[in-house]
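As you look at this complex, bear in mind that one protein chain is not there, while each of the others sits in place.
All chains are identified by letter, namely A, B and C, in their written order; residue positions are counted from 1 within each chain.
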């Protein structure tokens, strides 16, 4: 057991630091100053800002760290990925964009796609020249993905797809989507789905913003009305779609960036508590310390999971466990941030007297989606219990 | 809505107060002074003390308040029962003994028993001349009572009973027990049980103390080896035992005494915290206040349930709800009491420096049984959800 | 003793529910979030027609003469419907203050107009500290002959932009004992030197800053006794707290019921999600909490009606419990609804935000637990 880094890893760290030292100052002022106004998270401006920064990272060789070199990635070790996340979080700079493409769609194509698909799609994903989104959830298929109702009927070399997806994250700026379609209506639920790559600009695809309780519309509903998808856009075989999708969902990020992000959040909250004159309140101190401790639990347990991976062991319960816990951490943290503000917590962005231009209020509201969007807390606990702890299904 | 008492109720209150003013001083010193040693809760001495006080209450007409007059009770209104509980708790005197007999067995006999059974058993129950216990639980039938394995085979006018019961509360001082026996092994689980009254002194009955984590043995295992029970001791019909038992479990006390007992516990804890120099600690103050508030939630919600009963309405979710919550309150309270004591919490009864001769330690350990013994918290929440809130069974 | 609603209370509750189901649908609530005024004067008039504004005022001032407890029954329904507008501000925060401390003439003048629906009022209490202790009141009112000059800034004043008149809490005397030297004033909103600015809130409810720049108020407009205003504020705060609890309890119950209904009908994995034990236990816990809200709020309201000495502790107990419970109910409400509960279009977020708003109003759970600890003489 050793919590220190090798020389090679430290050299990589230095490379990142040098780069950051040079480029961080190019970031807009509002990124660093929580008192300043920032663009809406669902705005074109914010999206373009993300792409601009992404391309800088790409040029520096910091995108697709974990992707094999043959696909344009860096082929970095897990530890190098940790080092990168650490430095990015410590510098408090933005991460990459096109995260669904790089984190989920690309790896799925690498694992299950054809040579053609790899050639066509991987490079533009990395460069964020094509933005990807995910089309799994439907109104009647939330936690229960196998209940997917979107229908696909074969018509020569094409599939005619009709149906509706919800919670398409960033759908309005997306060029492509991974898509789950029911192609074998007679087969058992889990065996009747097929996995496709969908051109979001194809005729018949309509994207409608889905406004969240924050007031923003990060997500979309996607309607497909007789959309034609060429058979070359099928991933794996007919009827295997559910299993491909389950594979996709396993490509979870290590969560190390998020862990260090939590330390930043606690630091920001401490600053805010000081400004509100609350940092000496013993109750505030207890909760703040608890959040900090919990953040470290997620961080070090995440690193342990990584270690197991690194040594070729299957991840223990500690990996899934932390996903639910980390999401709930956000909710506790932002609720607490609101509490610190007292009556000021009621004020939103653009209001006079709003603390830090209402960013805590936004985070408070946004965080309620965290325990729903990538699998509910309840489903995650089922998985921990059944897969991690080996408890029987009923 | 009116939280005040009628003149008649106030007169009854005065009667109780007068009686208490006279008789409270007869109680032993250790009852009131938490610094003094008290007999073990499972000792003969403590049992005899309970009987002695019970008979005083009986002579004063304060036992079986809710029992109809024809069965020797007082036929008191629900509110009068509340008044009695309030005064008893406020005076911090012991309650009645033979609680299972009076709260469960007697009412079951009144509701389901024969005339003969009523004549034979009710009076001695009230007077605590015969102590009763309950024989429902078995090693393989805890939450799942219908899984009862104790077997009864008919032999002329008798039933020959073989099997084992666990968690027979106070079995070692009991004269009679209500008993659940499987008499129809071929019938569906819930329809194969019969309800009997068992003479605990009958040949073949062996009682073995079941030591709890507190070190005391309030409970017992009861073994029945070819015990002969006369058919006149059957309650209701063959095969109806499960339903009689479910009826028995409904005779729950209003819990008002317990509610006011909680206020006493908080007061004692405040005293203790002051003595430990902890009462100014903001964290201690928060938790203490929260316990006090929760105690009041249980109290007033209990009174609301009572009101509904009083007006002939079926109890809403608020009745069952509070049972689980109240039991868990004990666990939170005593865990907190331990925390207040810091390093002293490790010391037990009879140890030098033990706070209040270790009564908090005992309560801390004992309270863990609370969420198991009258139905687990989990079962209670199922019941609330399914019966109280109308959620579907799976 | 009876912990159930009386017959008239049940009638009041039922008719209020029916009225609001019709007149105050969520469409209206949503429209008012973006509305400049933030309420519908027509609805306000209709409510006055039903006697709601005057419900708990004596008949001689145009009221119905019902008890505070009856008012709480109504407020619960209003909170359930999320009725937008200055009801609490007008009826409880200021109306009750006038009833408590006003001269006969003031009561006649103000309460009658409130009861008729002709007057909207609000309480200008909190300042930049946001606190509700006597020490938080620093706005100065200087005595001159026959009038006072008020200067300073009030923050988080609900509905000040539409109020015809304010009750202003100001300091008329310095000194160590902060409870001394506070005076209440009835101030016409149109008085020269008053500037109102609207803040933007999470719920869309209207909170304002009100700046007083050498505002002259006639001495006749003092409410109660000069320098002796704090006990009045304290009592009004208790009633405001209990009213807030009633409002929140109504909302919490909507959340519970709506979520139970959803859990019964939403199918995943071939079963209604309400049949899953995790959902059942979550809802059982929320039910415990909501029942507790009702119990403590009604008990507290009763202590006000009876002027019972337990009033202060009852109010703090209720607020601590309801603050946590309503919020928790909406947390679980969103979670159990899943994605749909996180959307703008579903009504759950309206309650979610109102719960947070209510948690903060007049002191959160921690604040009131500390109050309870003080009252327990810890």
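Just so it is clear, contacts are C-beta pairs under 8 Å (C-beta built on N, C-alpha and C of every residue); 3 or more make two chains touch, one makes a residue touch a chain.
The structure presented is a predicted model; accordingly, all values stated were derived computationally and were not measured.
Novice: Which of B:28, B:185 or B:215 touches the chain that is not shown?
Specialist: Only one listed residue reaches the unshown chain, and that is B:215.
Novice: Which listed residue (A:34, A:285 or A:332) would be found touching the missing chain in the intact complex?
Specialist: A:285
Novice: Have a look at A:273, A:338, A:355 or A:372 and name the one touching the chain we're not showing.
Specialist: In the full complex, the listed residue that touches the missing chain is A:273.
Novice: I'm checking contacts with the chain that's been left out. Which of B:41, B:77, B:147 or B:386 qualifies?
Specialist: B:147
Novice: Quickly run down the residues of chain C that touch the omitted chain.
Specialist: 276-278, 281
Novice: Name, in rising order, the residues on chain B that touch the hidden chain in the full complex.
Specialist: Missing-chain contacts on chain B: residues 137, 140, 142-144, 147, 166-167, 210-213, 215, 283, 331, 335, 338-339, 342-354, 361, 364-365, 368-369, 371-373, 376-378, 381.
Novice: Name every residue on chain A in touch with the hidden partner chain.
Specialist: 1-6, 9, 79, 82, 266, 270, 273-274, 279-280, 282, 284-286, 288-290, 292-293, 296-297, 300-301, 303-304, 306-308, 310-311, 313, 316-318, 321-322, 324-325, 378, 381-382, 384-386, 388-394
Assume only the chains that are shown with their structure count from here on.
Novice: Would you mind checking which pair of chains has the most C-beta pairs in contact?
Specialist: More C-beta pairs are in contact between B-C than between any other chains.
Novice: Counting in whole Å, what is the centre-to-centre distance of chain B and chain C, each centre being its mean C-alpha position?
Specialist: Chain B and chain C have C-alpha centres separated by 42 Å.
Novice: With chain centres defined as C-alpha means, what is the inter-centre distance between chain A and chain C in Å?
Specialist: Distance between chain centres, rounded to whole Å: 40 Å.
Novice: From the C-alpha centre of chain A to that of chain B, how far is it in Å?
Specialist: 53
Novice: Could you say which residues in chain B touch two or more other chains, in rising order?
Specialist: As it turns out, chain B has residues touching two or more other chains at 282, 286.
Novice: At which residue positions does chain C touch at least two other chains?
Specialist: Within chain C, residues 276, 279, 366 contact more than one other chain.
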